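Below: the structure, in structure tokens.
Only one protein chain is missing; all other protein chains are in place.
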Amino acid sequence: MKRFSIFSIARNALTGHRHWEKMWRSPDPKREYDVVIIGGGGHGLGAAYFLAKEHGITNVAVLEKGWLGGGNTGRNTMTVRSNFLREDSVPFHEMSLDLYHQLSRDLNYNLMVSQRGMITFIQSSAANRIALQMANTMHIYGAEYRMLTLDEVKQKIPIFDPSPNMRLPVRGGVYQPRASMVRHDAVAWGFARAADARGVDIIQNCEVTGIQQEKGAVTGVETTRGLIKAKKVGMAVAGHGSVVASMVGQRLPITTQPLQAWVSEPVKPVLNEIVVIRSYYGTYLMQSDKGEIVVGQGADPYPSYAQRGTFPIIEDATTSMLEVFPSFGRLKLLRHWAGMLDIPYDGSPIISKTNTCGFYIDVAGSGGFKTTPAAANTFAHLIAKDTPHPLAEKLGLERFSSGRLIQEGGVSANR
Amino acid sequence: MTRLANGGVIDRQRPLRFTFNGKRYQGYEGDTLASALVANDVLIVGRSFKYHRPRGLLTCGPEEPNALVQLVSDGDQPNLRATEIPLREDLEARSVNCWPSAKFDLRAINSVLAPLFPAGFYYKTFMAGRWDFYSRFIRQAAGLGHSPKERDQGRYERVNHHADVLIVGAGPSGIQAARVSAETGHDVMVLDMQESPGGHLLFHPRQIDGRAASDWVSREVGELQARENVTWLQSTTATGYYDHNMVIAVQHEPAESWLKERLWHIRASKVVIATGAVERPLIFPGNDRPGVMLADAAVRYIRRFAAVPGKRVLIYTNNSTPYAHLETFKTAGIEIQSILDLRKSPSEAELSLARNSEVPVIVDARITGVQGRSGVKGVTYQNGAGTKTVRCDFVCHSGGWNPLIHLYSHAGGRSRFEQASAAFVPGERAQGAYPIGGANGTFSLAEGLKEATDVANTLFCESVGNSAWSTPATPATEDEVAYRIDQIWPEKGLKGKAFVDFQNDVTTADIALAVRENFQSIEHVKRYTTAGMAVDQGKIGNPNVIGLVSRELGEEQSSVGTTTFRPPFAPVSFGAIGGSERGPLIIPARTTPMTAWNIENGAAMDEAGANFRRPFFFPRPGEVMEDAVAREAAAVRTSCGIYDGSPLGTFELQGPDTGELLNRLYTNRFDNLPVGRGRFGLMLREDGRLFDDGVTFRVDQNRYLMSCGTGAAGPVYAHIDRLLQTEWTDLNVYLVNVSAAWATMCVCGPLARVVLGKLESDIALDPTFQFLDFRDGALEGINVRVARVSYTGELSFEVNVARRSALKLWKILMEAGKEFDITPVGSETSGVLRIEKGFISPGHEGDNITNPFDAGMGWIVDMTKSDFIGKRSLLRDIKLGGERQHVVGLLPDDERAPVADGSALLPAQESNSRSGFQGHVTAACFSPTLKRTIALALLKDGQNRHGEKVVISGLENSCVATVTEPAFYDPKGERMRA
Partner (left out) sequence: MLEIPCPWCGPRNETEFVCAGEADRKRPANPEAETEEAWADYLFNTTNPKGVVREWWWHVSGCTRWFQIDRDTVTHEITPVKDPSK
């Protein structure tokens, strides 16, 4: 892998950029691998990268049915944060933030981690209580989550201009300075390039159609490009968890629901922080580096694999956005889309072994982009060592039969 | 000023002055900003996004990529297309994203540095240090216009509409489809984006039924608009096609002067998509220079606005379309230098049109450069005979046509590449979407009209019955030149910048680089180069991107595929999407009969759940919250308080199996509850976690009245209704939500009986009226039900009364209690009283994780019942044992230590047996009664740790506290039973 830098760009400029290498190979699948990862999004590619880098397992294939990063990795709102409620959630999400802040250098690929900070508006005493509970739990784990007065909120967000007859007046806010925006495509591409450089085979347009087992243990996967043998198979297919898991007869405690996002036309910088208007509908918005106002809300209210959402969600979110940013009335919606979220019953990630020996699952939780590096890292650990990573010990499927759920109220969606 | 003396729809009697980029100009009523700029010879209308190259108008419609302006004079709106802005007197607009001006832009330095900014360069550098440092500069450079600073003053609304058929686009096919559909008697709705109907007929001189097409349009549309079964909207853009044939459309500048825009939700059985097509640019070095314009756009400016883009034109094409324009150019007095045709052999029909206009045609020719930076001076081209430079002052090009299949694609329809027309046309259908005319890749007028007749006929012939039905005829048109196109791509490694996406400055070299770096999926190329991601969303550029990728890969275009068109078709203002729901209308607050009284009497209001607002506390002048709460709590503990309990949920359950149902819903029994008595019940979710609690009364043998928490009322109702209708359909029980029928006021405190006793009543308040009894009767002639329940721990009477009489009774009670200083109490005070008593709140101590044993409420769980909701999960919890979090009380060593809700619990230093997070404070307060800080908390293994010390770790303060029973005041409950 030739290293990227300002100098490599300048050098290539001299030759008209005709000599850049492929960022990754497009090999034909081999007949057998030590590990096969199903799903070429951030989680799958990241798991392959960490298998190679931290566990020395390089005979790995990542199978992607479409194009790299074409699932939720390319469909989210790019926000990473660790403001969660439970003691079992916060350290895991903190690990993810730590990794995000160092990955650009490790991968030699600019993930454009923009540390904007996130401000959640507080508009009722109940919201205040939850913010305090979160802040205190996070504080224990060294994660800063600070209460802001109304004046401090106004100072940080100059265009905040609440309607005088607002249904739920903003009383103040709560602020996570380390919450960031990350260029989502770059996460997939950066992991892919670095994994490829370590020998991982990334195989696109290769859909898994079945999983072969013998005596309760995985032996390989059937794909549209033939049978590929492997004793360990990891599944990281956000939005298709139930579909792939059903190939080994595994039912999962999830529903698949669309999560919509949309952007305005780009404008010059007006909004630095990521803002969450939690009270009505859980609307959040931010301005991308490109200048678009990126907006999202909770999941659509029914299961769907259609990769499109229902318009009333956008209408609801827009009403709550205009309550606090009334000057946005003449900005225009440019594009809206939906990812498909595999939402676990308790809203927390599942990184787990299954009843089938050698079949491992990584279900992202509600909104898996923020957990990508931590999930990838702990998933690689689980696959390599067959025991969970210390920070993911409680994220296994066992928690559902033992009743030790990790109930998250701070997640973007729950059922 | 280049304006023809005659022609066009502009009103030469009504000149309009306007300002563009600081200079004053004049146009006419009927102009768009773009056409007025063309007429004023303004060539540079903006700068490109990345290299800040000067740009001119490329198109005449909503697909315009270059002429993006800030409309200063109308709310300072950013990123509007000059082609879509109707000219107004004193209009003021500026080009976006250039400084100091569009003519002289300092950021054009980027053009010189361009070799350092290949596609995706930012992924490869700026990794040292924090991205925030670099992104500050990049963000400033990015973005187009600026967001308005003032509140949007516009008003908006949403409306719903149903139609049997929705026709999108009132071009010739749309009009014909509307005609045929309307005659079947079905409800027809027609939407058209432009101010006037006619589509491309507005711009091109065609003949229909032997006369000018404009006559046909006005006659047909006039007749159709007069019909009862036709709804016709102009200036209305269908922006998205959603599930089950729901189309969203935005109507601009409706007739109502107070309304800015109206958003239509249209549910149609069938949707006919007659949105036409847009012209596609050719790719050649310098194709973005001001003065290089699409051929069809030039004709539109000339025909509709009498605005002439130049004096001497060179035409460049790969298809037959521009041959039909020669007449227009000639008539406008434009000298046509020549036609450069990429094709080797144009058809005889095309060549004869050129001959008639005496225009030389140079075949097999390619443009290799455009001279002039801020305006065209000449063009260099190559053909078999070598390289030649010709002089001209503008270039018109045509690379073929892109059917506008956006709505079809939103609906889930597929597209396919059709070789003959070199276009992505509708493929496999989804939902009720029927594309016709240009949108269907049918570029001939005659065929488009016929297609309209046929499609409308197929849609409706069944329902009208064949016998009674004679299809209206398809109107006749004059002969047309057959459409022929030969897509010829520029050679690889082209010298000079040839743009594929004008707005995002994506060139052929960028596409080649992306493919070289193994971005081969069209979606990858799009994301890596940002082609098609700009505000025109690739309307004109996407097919060229696909073509170039297929060329680089050596694959067929059909196998490279198309990108997904995501809604909206054209940008929609957030104002229109938000509709009229602002302020209190967002989620209307629910009120009780006492809400107005509460507010008048100074209540600070708070959200109470289920969209109720209710008093938080009642501050008297000079009081802060703590003072008011202390005073209110003291009143309840020592004399008398009153609060409005109306937001609580109330359900009536009737039927022979009601007792059985309640037994299954609650952890305790209700079938053995005597008539006339109430019982406190605890409801769990099936996963064993606290769900709700409340008192249920047995009114009659088969009739119960259940109350539940305000916020829980909706979920509890859903829970019971689901079980009755889907699981326990054998139970004979009717469930009615009567929450809104009853108002509830609670008179509480040691003097409550005295206050109530002052009222004239047939309800005896004697000692036989015991705790959890209820009695029906009248108070001061008002029918009531009085119950002895207590949420405060004091003697308490809950008075239930019909809503209409509630305020009257409330005032009577306030008057009666005056001498005892009866005090209205808010929810914050109720909270304090609850904490003192250690009453568990599912919303606080429940926290989605607590079971009744954790909460110390094992006394209310009857595990001998064969089944109840949650029992199985409790058995699991018991069997698994292990360390759970229990509800405990906490008494800080420092009696006045402030403790915030949500504070974390850590082990105190002296006990080393535990480490890390131990739980959190669920509710804390300074108890006015006990004169000290108290708290309820969830603590790991708390029931076995009474007497131990823990650290309460808050963000601002920490303190050490002793773990106790969660009951601080009157633990035996003697006061409420008094």
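Order as written gives the chain letters A and B; numbering starts at 1 within each chain.
By definition in this document, contacts are C-beta pairs under 8 Å (C-beta built on N, C-alpha and C of every residue); 3 or more make two chains touch, one makes a residue touch a chain.
Remember, it's a predicted structure, so these values are computed and weren't measured experimentally.
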{"item": "Option from B:Gln13, B:Thr726, B:Thr864 or B:Ser915 whose C-beta touches the chain left out", "value": "B:Thr726"}
{"item": "Among A:Ser26, A:Gln102, A:Thr149 or A:Ser401, residue touching the chain not depicted", "value": "A:Ser401"}
{"item": "Options A:Thr120, A:Thr223 or A:Thr256, residue touching the unrepresented chain", "value": "A:Thr256"}
{"item": "Contact residue for the chain not shown (choose from B:Arg88, B:Arg227 or B:His265)", "value": "B:His265"}
{"item": "Chain not shown, touching residues in subunit A", "value": "240-243, 246, 251-256, 301-306, 310-312, 345, 400-402"}
{"item": "Residues belonging to subunit B that touch the chain removed from view", "value": "242-246, 265, 267, 412, 430, 686-687, 718, 721-722, 725-727, 729, 867, 871-873, 875-876, 879"}
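The definition used in the following text is that only the chains that are shown with their structure count from here on.
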{"item": "Separation of mean Cα positions, subunit B and subunit A [Å, integer]", "value": "22"}
{"item": "Subunit A to subunit B touching residues, read off their complex", "value": "4-6, 8-10, 12-14, 16-18, 20-26, 66-68, 70, 74, 87, 104-105, 108-115, 123-126, 128-137, 139-140, 146-147, 159, 161, 163, 165-168, 183, 185-186, 189-190, 204, 264-270, 279-280, 287, 289-291, 306, 308, 310-311, 314-315, 318-323, 326-337, 401-403, 405, 407, 409"}
{"item": "Subunit A partner contacts - residues on subunit B that touch it in the complex", "value": "75-79, 115-116, 118, 121-128, 130-132, 135, 138-140, 142-152, 154, 158, 240, 242-243, 246, 248, 265, 410, 412, 509, 513, 516-521, 523-524, 527-528, 535, 537, 566-568, 571-575, 577-579, 581-587, 589, 606-607, 609, 616, 687-688, 828, 843-844, 847-849, 873, 876-877, 880, 900-904, 906, 916-917, 920, 953-955"}
